[in-house]
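Partial view: only certain chains, each at its native spot in the assembly.
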């Protein structure tokens, strides 16, 4: 039998024992699980940042993988834990919208997890990553059926994803949704909708800059030249060759962008 | 046969090759080991910070797990490597008190590791994580018996854990022992001793603030309201809902706290 795959995406960081402790709980239940970190540096409490992170990664995992996503400012309150099935994979998370971007893209079924026999005994109200989500993921990966966890629900939380707005005949306004490690400004303009950027002249305004060039590789641009590029997940990014566009522009997540076709 | 579990807790950080190199050494000896990181962001050289980190995590690991704990300012000096057995698990560490909080809590046996045939040949005097602790953990996880590593000792190092002091009829002084990623101030006041905080009115002074409210979840409090909460390991914490109490207060590890029952 194959070793089950469990991934972890959290805002717990790596300096505390939290992530390690979750792994101990998982191995106590599913001794052969293969545990992989997606990222633990989701911005603290930022549900949409977690939604973005898992949405970029899960499509590359094998069927049957169990993804645990814990960005959970409401831990211990009335918000429910959920188990979602989509794309042949499983997602275990708080019901606060952290699976929003996956829901948008995939046919999915969602269950409220109500079967407390899958929790650690006497769960805390402050660390459900350890007491609720990790053990549920381990039981599921170990072979328990989704239906054992709870009933299908329809009223799970799905957040509005910030979509680009048309604000003029040839003008769209959008947003920077994330700055990555290299300082690339990842916008919410996706090449599936804005493929014209490859064919037409355009101007993309971010902060005080106007960018008019589309590069197909980072290395193509000269030093200190801002350019647009279609990133690896299909979102249009504003970048600098071997430098941080975010730092040079003083822009971050949430900054408005405007795309004009000329 | 089950794959043995080896966990790593160090102050090595993740930017250097150190942790990866230790994993290579382990796999060279115990090819099937399952290696898990607890944390590598223990504060550099801070033995008690390492003691706290491993003490929160090990209780959640399965029996037979081998925990390697390397916070080792005295590397290469006369301090001994030790192998401790407790709670059905194993601990390999420098004998500098980094297992103190585990010793406090569990019945335990400690051996001085003297059998150098378990070390890498020609061990360095600066990187015992690679040359001493990792290979010993791998041999142990691979099935060698504890007694092969060296003799039981009684004079291993056990540090004094900072305990709350009673300083008045209804007043105790304590300390912040750690600030976690979310900015929660984790104090050394444990709910096992100070369970009254759940029943009686109290005032908890930290920095320039006095906190009088106990919440049972983070989400319960209003914005910008400091509150006390029983954390997931049982220590009383001072927190802010979706904000960093540590930053807002300008407090960190080592800051004094005072608890008064009214």
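For reference, chains read A and B in written order, and residue numbers begin at 1 within each chain.
Going forward, a contact is a pair of C-beta atoms (placed from the backbone, for glycine too) under 8 Å apart; a residue touches a chain by one contact, two chains touch by 3 or more.
What you are looking at is a predicted structure, and each value in this text was computed from that prediction instead of being measured.
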item: Assembly size in copies, with 2 chains present; value: 3
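Here is the rule we use: only the chains that are shown with their structure count from here on.
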item: Centre-to-centre distance between chain B and chain A (centres being mean Cα positions), rounded to whole Å; value: 30
item: Chain B-touching residues of chain A, taken from the complex the two chains share; value: 11-21, 23-25, 27-28, 31-32, 35, 44-45, 73-77, 124-127, 130-131
item: Residue ranges of chain B touching chain A (in the complex, touch as defined); value: 2-3, 5, 7, 9, 14, 34, 36-41, 53-54, 56-58, 60-62, 65, 178, 180-182, 216-220, 229-232, 241-242
